[in-house]
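Shown here: the complex without one of its protein chains, the others still in place.
Order of writing sets the labels: A and B. Residues in every chain begin at 1.
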Amino acid sequence: MANKVLGLTAVDQTSLLRIAILGLISIVAIGSRLYSVIRFESVIHEFDPWFNYRTTRYLVNNGFDKFWNWFDETAWYPLGRVVGGTVYPGIMVTSATIYNALHMLNIPVDVRNVCVFLAPVFSAFTAIATYKLGKEVKNATAGLLAAAFIGVAPGYISRSVAGSYDNEGIAIFLLVFTFFLWLRSVRLGSAMYGALTAVFYFYMVSAWGGYVFIINLIPLHVFALLVMGRYSNRLYVAYSTFYVIGTLASMQIPFVGFQPTFTSEHMAALGTFGLLQLVAFANFVRTLLPDQHFQILLRGAVFSLFVVGVGGLVLLTMTGVIAPWTGRFYSLWDTGYAKIHIPIIASVSEHQPTAWPNFFFDLNMLIWLLPAGIYFSFRELTDNHVFLILYSIFAAYFAGVMVRLILTLTPIVCVMAGISMANIFETFLNVRNLPAVETDASTDTTGSGAAAISVSVAEAKEKKKTVDTQSTSSGLSAHTEAGSGSKKSGKKAKGSNKTASKASGTTGSKDAANEDASTLDAPLTAVTTSAAAAVRKPASKNQPPNPAMPAFSPKRLYALFPKIVVMANFLYFLCMFQWHCSWVTSSAYSSPSVVLASRSPDGSTHIIDDFREAYYWLRKNTKPDAKVLSWWDYGYQLAGMADRVTLVDNNTWNNTHIATVGKILASDENTAYELARRHDVDYVLVVFGGMIGYSGDDINKFLWMIRIAQGVYPDDVKESDFFNSQGQYAIGESASKTMLNSLMHKLCYYRFNEVMGPQAFDRVRKQKLPSSVTLDNFEEAYTTENWMVRIYKVKDLDNLGRSHRAVSVLEGPKTSRTMF
Amino acid sequence: MRILGHALHRILQLSLLLLLLVGHSSSAQSLKQLQTQANKDRDGVARLDPDLFMKHVITEHKDYSVVVQLTALSPVYKCDACKTVDKAFRAVSRGWKKQSSSKDAAQRIVFGTLDMDDGEELFRQMSIEGVPQLVIFPASKGPHAFENPSPRGLTLGAKTSSPEGMASRLGELFGIEIKADVPVNYSKHLMNIATVAAGLYAVFLVYKYVDLRSLGRNIWAICTILFVLLMTSGFMWNRINEPPYVGQTRSGDPVLFAPTNSQQYGIETQIVAATYAVCALCIVALVRHVPRIQNSDQRTFVTFMFTVALILTFSYLNSVFRMKMPGYPFKLLLP
Partner (left out) sequence: MRVFASCVYLVLGGALLSITEAKSATGDRVLVLVPKAESSKEYSQVIASLDKRGFDVTLAQATNTSVSLHNYDRRSYDHAILLSPTTKKFGAALTVNDFIRFVDDGGNLIVAVSSELSDFHRKLSAQFGVEFEKRGMLAIDHINNLKEGNASDHTVIASNRFTDIPAVLSPQFVKADADPVYFKGIGHKYDAKSPFLIPLLAGKRTTYSRLESGKSNTAQDDSSLSGSSLGLVSVFQARGNARVAISGSTDIFSNALIKKGGSGNHRFVDDILQWTLQEKAVLREVGHRHYLTSTGEQPEHYRINNEILYEIDLSEYHNNAWHPYSANDVQFEAIMLDPYIRATLNRTQSADTKSTAAYRGNIKLPDRYGTFTFRVNYKRTGLSNIDIKDTVGIWPLRHDEYPRFLSAAYPYYAGSFAMVVGFLALCMAWLWNAEPSKKKNAAKAKSE
């Protein structure tokens, strides 16, 4: 047939193209996350990933049952850590499954590589999920654009580059997909989709603590719809199914346990569930009551219930019946809270509030496409759009409070941007019947053309069906009913188009083609127009040619010109966006802080591998059960790379223990020695950047250690003591007495001036060094190439019960055993 | 801090000198004098003059401690810090008055204030450069004597300038519990309650009478967009870190944008939010407004107008970002 290309109808062509585009997007998404692997190697990044990697290995080697009951004696010595019960197992299970599947197919791949490449692969899935979401809320155009955006948006890449093997890697995909399923289940009111939502919610719960966002946002959506008087049986079915199954499922994760029944984070969901039941009941009652009476009854009831509910929640929380909000969550609401109360949270850089450059850095032009998107969503306010708007509001707020939460903002930004862009494209890429732009415009108000055209039809069709729902639900649900109906009829239209195009020349084929074309996606308009033209040619036989139609008349060109300009402009913006993203990714988000790279003047990169050097030394030269004390940042890496016992690690569950470590590092040698002996510490590891100017070292983190220690031992550690008489936090000569005597200071600068010479100064602090640092109770065991990691051995008690000071006085200066 | 340290040093010298000059009066009566002075004031803060200060505060042998606020309250000096500190100080003093009258009168602490006006030359002698300052002259004998009775300063941070903060700090310094007496601000509470009630009522009204689906929608839209704009332009950062509204160069002329990308000024967020808004506006206009225009020439013109506006705004944003982030390679029209 004329309109067939390669024997495919326009519809098939579009779907083919769609798939192709999605495929390409996925490839780009994966590709742009591989910088770190190419630059360095396939290595696990940073800190938390090392724990996930270690547990994954354990899972792969020992099976799920062992993993589930795993009690890790080597962490948090001597308290130990119930790993099975304090971890979100989603990511480990996922990669273990992939690993086993691959091995079942005789593809011998290493666990490490599975872990390294998990996040990029899931980012591809995220792109697809985002496409579905976009398609759900607007149309395939928006979907594809959104997918393209999230594929490369730095805000998401920051947590999902190859090697950053962290929960967020898969969680974002789950987040988006759960929301997509939720929206669909609300639109279709199908229990099946509700259940699916619950299933993916469960997956999300098992994967990331951020699930709280879902379990608060969805109830909020429901509540908003109720308040807007948009109750419908579809909503009822969707939410009831989701909440019941989802909650029961989520309680299967040991770490979550019974929280959904008593913690405040989950109360909103519970309350909304109850409320929904009431409203449903109310609607049932309404069918038995005269309307006007009922209106008052309902509104009053809803509000009073809401007030009572909130009041009750507050009351219970105050009386402590409901567990108080957890600290991290608190710091989201009461923004000052963390700074004052929880240094352990405030100390983490990614818990700081977000300055605007961060937003622009992570989202570039999307950030100003967001408001436009919100506006468009407000134009056509279906249930879905209500959700999008709520999502944007809350995500924006949280992202503003905590840098790391830009992550949750990114998907909605991408979707919104997709919507705005789609609107632009549909307006300006639409080169059909130019004089009739107005009709397009008018149709734009109610969303994609098809919807508008077929609303009437739909209404007609839906009349019978909507009668009862209209009686149950308030007027607006009718519109959405129509919307959903319209989709159906849209499909019908396509169907009819097929038949029509077969029997070409029949009347009605034209508007069929129009319908068809307008339901297709903007990027494919070229195709569609060709298709439309193809359909139109035969049609134009028995109809007078449209005056605007003749191809490439100057008039047409003139009319086209502005569109071309606008499109060119936006295309350029898109290119810039792409450049920006790849630049940000390569420059900011692709270094595995385990291995560092420094660029020497002649431009050649010089790899600094001190961390792994040190960990490897420990692995090879110390007893397998040696206890290594370090600040908690390095706990996971120690466990993962050095395979030694650690006192504290990045899972900061026991503030007291961390404070103890802080106290050890902050107090003078003898106190520290006693404490260290008490905790059976064999080695002390400090990270020191003064030699090569690595600013993220322990001396710079020291203030936080002191604060955390002070929080628990206010009598023994005082922050003010560490500031010198000028009231500044200094090292070396100008430092305060306490600072000079503190173990941290001694361990960092011990024998430093021997290598740096007499007028040595610290390359990070840019300050003069202490002339001489004596060390009695600890002896230097190893110092890495660039002095970045220094390991000290805790001396044994003296055989004759003398103080180490006396011994070293007797024996005179010891020749140290460090190797350079 | 350094200033204070220096001042303390001087105070010590002075006190020694004084020992030579005036024989110290018996501590009991000097305490009485101070307290009478204190009772003149409703907050129980003894208004000191150089004479009193010399005689009864900087004496080696006294069995009571004196907390002295060195300040300059008269509007001439325009010292806002002084006012806040003074407020806190008086609150603490009031609290202590209540407390000591009720139970623990044994520990004898006198609160005194020394104002610039009364003791200017004294200030000079002590070479005090910065006010306000809080100096504690601890008891040297008696049950509550300090082992080191040399006067010590109290660093006045953000925390210690609040009544509770100061009270607790002093409390731990004297090893007892001092409660500040902050006047309960009923009007404030009432206001809050009223606002909440009003808000609820407003919501109710809106819900009842306004048709949320037509008119309401726009209002909601505007609010939402404004909120999102604020959030995405670093409003919360400002709220938490409280940066200056506008930066200043050495020469004192204002700077709109903080040079580093980890900092920002108050005005910065507003500018950025505005640029975002303009960009968004252009998009909306291009989509909703342009196609409505009947006359095609006009339409073309408007299209170009908005496009140009969009490009300019975005490139402005871009250039600002470049300025804040050196080494950012991409630019658009503007440098």
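Note that a residue touches a chain if its C-beta (ideal position, glycine included) is under 8 Å from a C-beta of that chain, and two chains touch if they have at least 3 such contacts.
On a predicted model such as this, the values are computed, not experimentally measured, just so you know.
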Displayed chains contacted by the hidden chain, counting the whole assembly: A
Option from A:Leu188, A:Ala280 or A:Met756 whose C-beta touches the chain left out: A:Ala280
Among A:Met104, A:Ile296 or A:Leu800, the residue in touch with the chain that has been omitted: A:Leu800
Given A:Val237, A:Leu629, A:Met705 or A:Val789, the one touching the chain that is not displayed: A:Val237
Given A:His103, A:His293, A:His606 or A:Arg678, the one touching the chain that is not displayed: A:Arg678
Contacts of chain A with the absent chain, listed as residue ranges: 68-69, 71, 73, 77-80, 82, 84, 233, 236-237, 254, 280-281, 284, 468, 472, 625, 678-680, 797-802, 810-811
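In the analysis below, only the chains that are shown with their structure count from here on.
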Interchain centroid distance [CA atoms averaged], chain A/chain B, Å: 36
Parts of chain B lying in touch with chain A, wherever the complex brings them together: 1-2, 5, 155, 204, 207-208, 212-213, 217-218, 220-221, 224-225, 227-237, 239-241, 261-264, 268-269, 272, 275-277, 279-280, 283-284, 286-288, 290-292, 294, 296, 299-300, 303-304, 307, 310-311, 314, 317, 321, 324-325, 329-330, 332
Contact footprint of chain B on chain A as seen in their complex: 227-228, 299, 303, 335-336, 339, 353-361, 365, 367-372, 374-376, 378-379, 381, 389, 392-393, 396-397, 399-401, 409, 420, 423-424, 427-428, 437-438, 440-441, 444, 476, 559, 561-563, 565-566, 569, 573, 576, 579-580, 583, 720, 723, 725-727
